[in-house]
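Of the protein chains in this complex, one is absent; all others appear in place.
Let's turn to chain A:
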Amino acid sequence: MLDDVSLSLDAGEAMLLTGPNGAGKSTLLRVLAGLRRPDGGALLWDGVPIAEDRTAHATRVAYLGHQDALKPSLSVVENLHLFARAGGGDMTAALKAVDLLPLADLPARLLSAGQKRRAALARVLLAQAPLWLLDEPSLGLDANAIVLLGEAIARHRAAGGVVIATTHVPLPLEDVRHLALPGAPDPADRWWDEQSSALSSSDHEGASA
């Protein structure tokens, strides 16, 4: 599905993956997370192939998938407890960052779609992993929450973290690189061209049909 794509990021960098539905954005993210084995090619972290130890790679990754992965019967805190334990993040700070603190003890089944998305984002914060892989992080978020998402990503990058996100809508990110995956031209991606004057580095962009 996805051929001849190459990318590399340094600490503090962010990259947006865009492309039409079915272009392979989510697949690429799952490969980067080590959840899926690439059919060919290599994936290096600090020069070491991640296939050597996928469990070690898992500790470097915070992955936000299409699904929010929340158990309806557990409260927000109970849902996130395991991941706070694994990543060592501070629960209160993470919930505050996504403005979920007042709803912390509510069962996840009572949350709206956007609130569930914010809980899933809190899990990304709790993982305290250097590499954030976000699959359409703004899905279902209101304008206020998108601002919070932008702030969280900015803090993460300032601390030396790397962010790779797929998106169909503009995200409030500064100095971001862009990788358009091959596929039919998508008019929805035009917003990028209008903003691309700020684009500085295009050396690692690689995409072909």
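Definition applied: a contact is a pair of C-beta atoms (placed from the backbone, for glycine too) under 8 Å apart; a residue touches a chain by one contact, two chains touch by 3 or more; residues count from 1.
In this text, contacts and distances are computed from a predicted model.
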{"item": "Protein name (UniProt record) of the chain left out of view, among \"TonB-linked outer membrane protein, SusC/RagA family\", \"Heme exporter protein B\", \"ABC transporter permease\" or \"Nitrogen fixation NifU-like protein\"", "value": "\"Heme exporter protein B\""}
{"item": "Residue among A:L7, A:L43 or A:L74 that touches the chain left out of view", "value": "A:L74"}
{"item": "Hidden-chain contact residue, picked from the options A:A33, A:V76, A:V98 or A:A119", "value": "A:A33"}
{"item": "Chain A residues touching the omitted chain (full complex)", "value": "30, 33-37, 54-56, 58-59, 61-63, 65-71, 73-74, 78, 81-83, 85-86, 123, 127"}
